[in-house]
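Here's a structure for you.
With one protein chain held back, the other chains of the complex are shown just where they sit.
Let's look at subunit A:
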Amino acid sequence: MSVATHPVPWGVTRVTAFDPSAPVDVPHVELDPVSQTGRYFDPAGRPIEAGRHGSGKVTSRPTKTAAPGGDKRARDDDSTLDYASD
């Protein structure tokens, strides 16, 4: 039962690939100094209408559950990996 002979945990066999067809938009975000809300800009620097940007962290977001362009809120796809809990 030594772990050394079983370096890959069984749970890893359960991994499913994300959907590669789903777009992942990476808008530029700045903080509005007055309202303290995010202001989103497309790659050309044009403001994106509020609520029309994909949201949440894109760093490790599964594209299958990611909000594609036109969706507006991070879904319940992440836990402590994407943010600091302490």
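Here, a contact is a pair of C-beta atoms (placed from the backbone, for glycine too) under 8 Å apart; a residue touches a chain by one contact, two chains touch by 3 or more; residues count from 1.
Keep this in mind: contacts and distances are computed from a predicted model.
Only one chain is not pictured, and the protein name UniProt records for it, out of "ATP-grasp ribosomal peptide maturase", "Carbon-monoxide dehydrogenase medium subunit", "Sarcosine oxidase subunit gamma family protein" or "ABC transporter ATP-binding protein", is "ATP-grasp ribosomal peptide maturase".
Residues touching the missing chain, restricted to subunit A, are 1-3, 5-18, 20, 27, 29-31, 33-38, 40, 50-51, 53, 55-58, 60, 62-65, 67, 71-86 (touch as defined at the top).
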